[in-house]
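Note that one protein chain of the assembly has been removed; the remaining protein chains are unaltered in position.
For reference, chains read A and B in written order, and residue numbers begin at 1 within each chain.
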Amino acid sequence: MSASTQIVKRKARSFPAPSVIPGFRATFGFTLFYLSLVVLFPLSMLVIRASELGLAGLYGVAVEPRVAAALRTSFFISFAAAAIDVVFGLVTAWVLTRYEFPGRRFLDAIVDLPFALPTAVAGIALAALYAPNGWLGEPLADYDIKIAFTRWGILVALVFVGLPFVVRTVQPLLAEIDVELEEASATLGASRAHTVWRVLLPPILPALLTGFALAFARSVGEYGSVIFIAGNLAYISEIAPLLIIVKLEQFDYAGATGIATIMLAISFAVLLAINLIQAWSQKRFGHV
Amino acid sequence: MEIRIEGVEKDFGDYPALRAVDLTIARGELVALLGPSGSGKTTLLRAIAGLSNPDRGRILFDSEDATTLSVQERRVGFVFQNYALFKHLTVADNIAYGLKVRPRRTRPSRAEIAERAARLLEFVQLDGLGARYPAQLSGGQRQRVALARALAIEPRVLLLDEPFGALDARVRKDLRRWLRDVHRQTGLTTVFVTHDQDEAMELADRVVVLDKGRIEQIGTPDELYDRPASPFVLSFVGEALALPVQVADGKVIFQGKELHVSSENLRNGPARVYFRPADIALHGGQIGALEGRVEAVRRTAAGLRASISIPGYDQTVEVDTDDRVGTTLGSSVPLSLNNVRIFSTAAEETLGDGAGI
């Protein structure tokens, strides 16, 4: 390099990595600002209030009989609903991706209904359907089966809410299965059932788990579709989100904060579990 | 326009993508940047275009410092590797894009833009296809549209990133010839990136060979082929074989025997004798210093091709001959070498030319 060469020195490292694409400052700045204002700031308020309660305070809220009962109700029924969704979601996804039959496309589109239908609408519809004088409630009452205004009602609502999570998580994987895999299994002498059970389903397992976790997480926090059909009897059919509202109406902010924090912690635990499942799946099967 | 690159360096994290690159490209020249992937050739092209800025050094367009100009101000015609055509615009609108986005003061009238786009379509031999969308074109046609779009802004230089990389072999050949014509007709200073040495040699006035972010050699195709500056250039530009030898007191020793190649300026120590497959032949007469064993003989259209192993060298050498008698299987044959180059292994440095053994 000759002495006359003028060397323009630039920063070695920069944030972001150098690029000719313009607009990073403005868009990144607005993103951070809006995210902080609308999401992070209010959420941090919850964290601050919870830390004021302390672990002892949170524990105190959690063991309060009515709260404990509501958390138990929310948890166990959400778990059961997610499990039911896994079974029927898998069958639904399988049928929708593997078979051709009239109405398939319509059913495929309608699977997303629980995403699109406002929860309050789903709630009153389910309540009307299963009420003692409803289309389903009336015949069931003849057999002394009561669904609306019992815990079974909560289960029905949560199965409704969680279904698309399982179907939409599993469906893409089923669609991508290489037919040669099945053919290979068949040429090796495996029966069809054996092929499905030992060749097709194992790679789907992580997706099923993910779908289960998503449905479960959504169910625990669900409010609108449940409260109309649940009956909302304290200690029996009262869900945790409803109890938050009850506490707020009683101006028991500490109680509301406590329940919310416990629910939030559970959501994050589930989120973490999903990430772990996906990391494992990525390593084991090369896909999520 | 002349492009002068002075001391340009660029790092990607801890990885030096370009190291002390100095290069001058003369007005109207057609230059190839040749190298393997990761050699920095595309980084250099993008730096010229202003798509990335060097960490150090500068780039001059004639006497103007282009390093301080934005990519828009540089007015370079850039043809992207996969063309980067705008999928949602017709071919004609793609070509007209650069004119339409000009500020009102310098923007030609609608009619003029349309007329120019039509002329360019004709120039790239795609007249009548202006209303099509890129997805409706073949690979070669897209390449032409990309070029027309780049030419529409009346660029000061034309830069092409792997212009034929995405095309099949037959189309490549046609487009090569055509690009040569385009260069002649436009007279634009043109730089293209390629990893294909045939392409570089056939098209370019001068070839810049890059490796690991450094310029290995700049030269005409003849110079690169006949006087490669380094073992890298030698093996990258055409096929090359290398015999491991020892240099001692001006003598070049292979397997204990002296090869008669001149070894002036060579340091004592290990070295390699490089030669091209075409430069090895069965020596008609007496047994020389280099001797091989016939491992296999095959018939070719022209005559015979013998696979010959050389003791002390781990690869077999393919030699064309028409000597049926001298190449019986398993027999020893004398070999002669022409145009060998010797590089000392220690510092990978030159030099020593050899006319023959």
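A few remarks follow.
Keep in mind that, in the parts below, a contact is a pair of C-beta atoms (placed from the backbone, for glycine too) under 8 Å apart; a residue touches a chain by one contact, two chains touch by 3 or more.
What we mean here is this: contacts and distances are computed from a predicted model.
Protein name for the hidden chain, per its UniProt entry and selected from "NADH-quinone oxidoreductase subunit H", "Alcohol dehydrogenase", "1,2-phenylacetyl-CoA epoxidase subunit A" or "Sulfate ABC transporter permease subunit CysW": "Sulfate ABC transporter permease subunit CysW". Of the candidate positions B:A26, B:V101, B:A248 or B:L329, contact with the hidden chain is made by B:V101.
Only one residue from A:A148, A:A230 or A:A256 touches the chain missing from this view: A:A256. By the touch rule set out above, chain B reaches the unshown chain at residues 49-51, 71-72, 74-78, 80, 82, 84-89, 97-98, 101-102, 149-150, 152-153.
Contacts to the hidden chain, counted on chain A, fall at residues 15-17, 19-24, 26-28, 30-31, 34-35, 38-43, 45-46, 49, 88, 91-92, 94-96, 99, 101, 103, 105, 107-126, 128-129, 134-136, 156, 159-160, 163-165, 168-169, 179, 182-183, 186-187, 192, 196, 214, 217, 220-224, 228, 241-242, 244-245, 248, 251, 253, 256-257, 260, 263-264, 267-268, 270-271.
Basically, only the chains that are shown with their structure count from here on.
One finds 55 Å separating the Cα centroids of chain A and chain B. Listed in rising order, the residues of chain B touching chain A in the complex are 6-7, 11, 20, 22, 50-58, 67, 70-71.
Touching chain B in their complex are the following residues of chain A: 1, 5-10, 12, 18-20.
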